[in-house]
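Would you mind keeping the following structure in view while I ask a few things?
Heads up, one of the protein chains got dropped from this complex, but the rest are sitting where they should.
The letters A and B name the chains in turn, as written, and every chain counts its residues from 1.
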Amino acid sequence: MLSYLIKRILLLAPVFLAVSAVIFLILHLIPGDPVDNLLKVGSSASKRAEIEARYGLDRPLIVQYGMWLGNVLQGDLGTSIVTRRPVSQLIGQTLPHSLQLGGLALLLSSVVGILLGVVAARARDRWPDRLVMGGVLLGSTLPSFWIGLILILVFSVQLGWFPVSGARGWSSLVLPVITIGLGGIALVARVTRVAMIDTAGRDFVLLLHAKGLPPSRILWRHVLRHAMIPVVTILALRIGWILGGAVTVEYVFARPGIGTTLIKALNQHDYPVVQACLLMLAIAVMLGTLLGDIIQALMDPRVREAIA
Amino acid sequence: MFHTVRRHLIAGSTCIAALMPLSLWAQEAVFVFGSSEVGIPNYNPLTAVNTNAAFTMIYDTLIEQDGDLSFHPHLAESWEEAADGKSWVFHLKPGVKFHNGDPLTADTIVQWIGMFRSSENSYMIDNVEKVEAIDDLTAKFVMKNPDPNLLYNLSSSFMAIPNPRVVTELGEDYGITEAVGTGPFKLESFTLGQETVLVRNDDYAWASPLAENQGPPHLAKLTFREIPEDSTAFLELKSGGVDALLSLPTDYLGEIAAEPSLALAKIPGQEVYYMPINVTKEPFTDIKVRQAAALAINQDEILKNVFSSYGQVAHNFLISALPESKIDPALDISFDPDKANALLDEAGWVKGADGIREKDGKKLTVALWTQSDSVFRRLTEVVQAELKTVGFDPQIQTFDSSVIRDEYKKGEQQLAVRSYFWNNADIVDWFFGGDRVGYPNISMFNDPKAEELRAKAMTGSATQEERVANFLAYHAYVTSQFPYAPIYQPEQNMAFNKDRLVVPEVIHGNSVTGTVVQDISVKE
Partner (left out) sequence: MSLPRALSPVVRAAKTPMGAIAGLWLVLIIAVAILAPLIAPYAYDAQNLPASFQPPSSAHLLGTDEFGRDLLTRIIYGARTSLSVSVISIAISVFAGMVLGAAAGYVGGAFDRAVTIVVDLSWSFPEILVALILVAIIGPGVTGTMAAICVAYLAQFTRLTRSQILAIRSETYIEAARSLGAGGRFILFRHLLPNALAPVLVAGMLATGDAIILEATLGFFGLGAQPPLPSWGSMMSSGSALLFKAPWIIILPGLAVAITVVAINLFGDALIGALDIKTRLREA
């Protein structure tokens, strides 16, 4: 297992290299010259050259990429062109908010999603199942920004229960977490239901029933445990997807976070900030994939052998 | 039935509020910046291209301007102008100390003006030859040319006075973690794009006489939040999450009356909405087409329906409180669709079956730029529809407010909807000066006669009266060439929670400045 782990982690290196190169290159396609932001009207060409040199914008692309990657690996994400502050400081301020939001949404999705999935599987094709699956369909098809707006309308404007925006205490987390969570709940409930139904029909479960174990014990101890493999795998693989949803939701609730920072920086053509945000999201996606693969390997020896 | 439910819900919300780590304690308040004030990168007045209200809390200026445009002492107790206008002497208030304990003296002023030469707004002291320290508390400004506008410039938040020693020491970091002024509040923390936390300067004893409270401010802690979306900001005020919005968007004025806990403090307006017309882009190289576009704007309809009749219409480039705005009424630009149609006919643009005009097989399709704030997006859609009624086919392009400046520099726009915040006639020079073509002169207006009048207005006025007359002539001529169409002048309104805050009846200042906040307190 250890050697598999090491191999799998080593495999991340080329992927990281590729991702970082793509992130770096794509941003140089965005129109708009960030240097204009820094120049006073009517500045001389030499002042322009000086600023370009300061930010390394005058070097060949490949050199800029090398410099950037080298700095990134040392934890230096560069300086924001618009605010002239270290990007790592900005990320340090906003990332915790996103992690908090994403983590809670993930927690909510798994707890509620698994519960609903089990309920639906047990009541297969009866009304609780249909109800849950109907809810799942809605949860996965409603645009998250719209859900967010409706929640604000009902719970903040009409009822005044929760603050409208910002990140001030736990009460401002409730609505955004629910908004992101709805999509996650739908996904987890669907996968859990299928996995439960699948597992319930397996030989070992039939054997347990034949042995005369109480059905509830079989359900909660054996079937659920087995059914969790695909659920956990999907959750891990979809971490990026949940963070992506957070981009929109952070915007709707005007919460500080990687998403709002990214959107603002994209609009301002602030390359270093955009790069850093994308990099953070990419790392989250890669770690999620790694986690998913490891869980799968832990459960399924064949994958381990194929790699080894 | 409904009432019972409602009461339960309110009880629930109070519980939640009690648990929130909000600063609901005595003499702590949370304000929200106006949407034009968000995104300030630091609190360094020497590098600022835009300032917000917190600048005026952290720093003081030599001179203070009231809402009626009159000038009042602040750090300068009194001043004299030489008869020929070639020098000014300012007498500083004794005992003024920076937040770090350094005294403010005439030497400070000399050093600061030296640093201001390389600031973004150095044009403000272009007429100043040098500053001399006569004694500790007397500073003499020696002028290259007489400048009746010097007092105005010295009252501007760009000319707020930082501690020159700390600015030099900290370099690029100045204004981010530390900002040292002489103002009524000290900077405690600043999170870019989120919030600025200020604490009371307990030593403050040099408030402007415009404020009633001459001691330290009543508020012990003042937090400014940045909320870019207007609707969110208003909902925060309504739900008690914040105590005041420095600039309430017009959309929500009607809602204030409906909320018993909310009230308004009125401040004279300084903003003008207008439509720059790029005189170098076809078809607007033809003055008739420019005039037609300007006459197609229905100022009254916009005032009534977009801004619910709050504020007033604009018929020329300056706020109507300025004497330089009183140009010959025949030159004022007002809605006249018949004349607009006639002018376009004359210019050879013929209306097609779809209502869009054509000339030589080309449609009258024009680019109409706007920025992403919701008020601009709305106003621009109305302007688009109004231009359409006389046969233009405007295509809206929306840019983020923070990058539209860069886009203008490329000069691709034909029409745009913008606004500016300024209460001095020199704004005509800023937006139409021939040497600023590109940006800020996005009308690309460069006219020899205008340049002549401009030079006279900017540097050839010895007295205030002469300056007014010169600017009237310059402003009138620019307007007659239609490089812009005036639209609307909003009023400024601070909205606040009157159950929480005590705000003076009359606001003395041209915005919510540190001087104004001197007299604001939290109800105990």
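Keep this in mind: a residue touches a chain if its C-beta (ideal position, glycine included) is under 8 Å from a C-beta of that chain, and two chains touch if they have at least 3 such contacts.
Bear in mind that the values here come from a model prediction, so they are computed numbers and not experimental data.
Student: For a quick check of understanding: of A:Y65, A:W170 or A:W241, which residue touches the chain that isn't displayed?
Tutor: A:W241
Student: Among A:V72, A:L281 or A:I294, single out the residue that touches the unshown chain.
Tutor: Among A:V72, A:L281 or A:I294, only A:L281 touches the chain that is not shown.
Student: Could you tell which one of B:I287, B:I396 or B:A455 touches the chain left off the display?
Tutor: Of the listed residues, the one touching the omitted chain is B:I396.
Student: Spell out, residue by residue, where the missing chain touches chain A.
Tutor: 15, 18-19, 22, 26, 29-31, 137-138, 140-146, 149-150, 152-153, 157, 237, 240-241, 243-245, 247-248, 251-252, 262-263, 266-267, 278, 281-282, 285-286, 288-289
Student: Identify the residues of chain B touching the omitted chain, counting contacts across the whole complex.
Tutor: Touch set of chain B with respect to the missing chain: 229-231, 235, 251, 255, 301, 304-306, 372, 374, 377-378, 380-382, 384-385, 388, 395-398.
Going forward, only the chains that are shown with their structure count from here on.
Student: Measuring centre to centre with CA averages, how many angstrom lie between chain A and chain B?
Tutor: Whole-Å distance between the two chain centres: 40.
Student: If you look only at chain B, which of its residues touch chain A in the complex?
Tutor: 9-10, 12-13, 16, 19-22, 41-42, 120, 172, 176, 191-194, 225, 227-229, 232, 235-236, 238-239, 241, 372, 400, 402-403, 405-407, 409, 435-436, 438-440
Student: Enumerate the contact residues on chain A facing chain B in the complex.
Tutor: Within the complex, chain A contacts chain B at residues 32-33, 36-37, 40-42, 82-85, 90, 93, 152, 156-157, 159-166, 168-171, 254, 256, 264, 267-269.
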